[in-house]
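Every protein chain of the complex appears in place save one, which is left out.
Letters A, B and C name the chains as they come in the text, with residue numbers starting at 1 for each one.
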């Protein structure tokens, strides 16, 4: 990530309040709950993965065990997002 | 084994000094050192696996890491022997 | 170091055998091969399972499996590893995953294989949905 350490994430990710476009994916039970697999958010105020969830899920509370990835790397909900990121939300994994 | 606990092994294994016949096997490097794979000892005085080694090997010292089995169960050199036993001597195992 | 996602049934033993013969080409170099096969049971949590659908996150799944394969190779003295994981509709007794690890000595093969499976189970983005006699459910406990 091309963030700088000490600034608050919001001002880093979108310093001049351009409209960012973020691709969003939901998998498995979250896909069924939210009712969509793929969507995108376009916003001037989104700065973290948590913000993306709120916009993309229609404001529903995030289940406690939700896993999140930005550009296919695991992150937590505070992780900043930038224009063009792909953010994914999914329940605990059950492969193998 | 049909031994009784407190008597010394010698008197247990051959109480009335009959001649016992013990089958003996050597494996791997011990077979090559002793120069035979199979033999038997016939004796009135043999009472332990150690005694069997001495008779069957022609009195050579037993290598420190020698493994011993009586009737295909691992034992130590003090283990008593009885008529009809099969006693085997072999070096550390290297299977697998 | 190979990772494959398959959407059709496969024979894990033929896969390992073929990989060893055609790709690994390390005859005489490996003394140890540890193979784990996870296959679909017809019961879970006390219920009969008729079928299963395995969903994954295309690209992230492969990247994650490649990452843990690289980590295993850094951590143990391995010659190679192979992971094949099934997605899509799976029937009872079909293999879900095969992990194979080749090394000179057995400790590395055993330990790396277990490591790969534990990492795969805990973090690789796959999700199972079971079809029961009546209805279906997402698997929640991945024991």
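A few notes on this one:
Criterion: a contact is a pair of C-beta atoms (placed from the backbone, for glycine too) under 8 Å apart; a residue touches a chain by one contact, two chains touch by 3 or more.
What you see is a predicted model, and the numbers here were worked out from it, not measured in a lab.
Taking every chain of the complex into account, the absent chain touches B, C. For the options B:23, B:55, B:69 or B:82, the residue in contact with the chain missing from this view is B:69. For the chain left out of this panel, the touching residue among C:9, C:42 or C:59 is C:42.
Residues 25, 27-29, 67, 69, 72, 74, 88, 90-96 are the ones on chain B that touch the missing chain.
Within chain C, the residues in touch with the undisplayed chain are 11, 13-14, 16-17, 27-43, 92-93, 104-106, 109-110, 113-114, 117, 143.
As a convention for this text, only the chains that are shown with their structure count from here on.
Chain A and chain B have Cα centroids lying 75 Å from one another. Each chain gets one centre point, the mean of its Cα atoms, and the points for chain B and chain C are 50 Å apart.
If you average the Cα atoms of chain A and of chain C, the two centres end up 29 Å apart. Among all residues of chain B, none touch two or more other chains. Residue positions of chain C with contacts to 2 or more other chains are absent.
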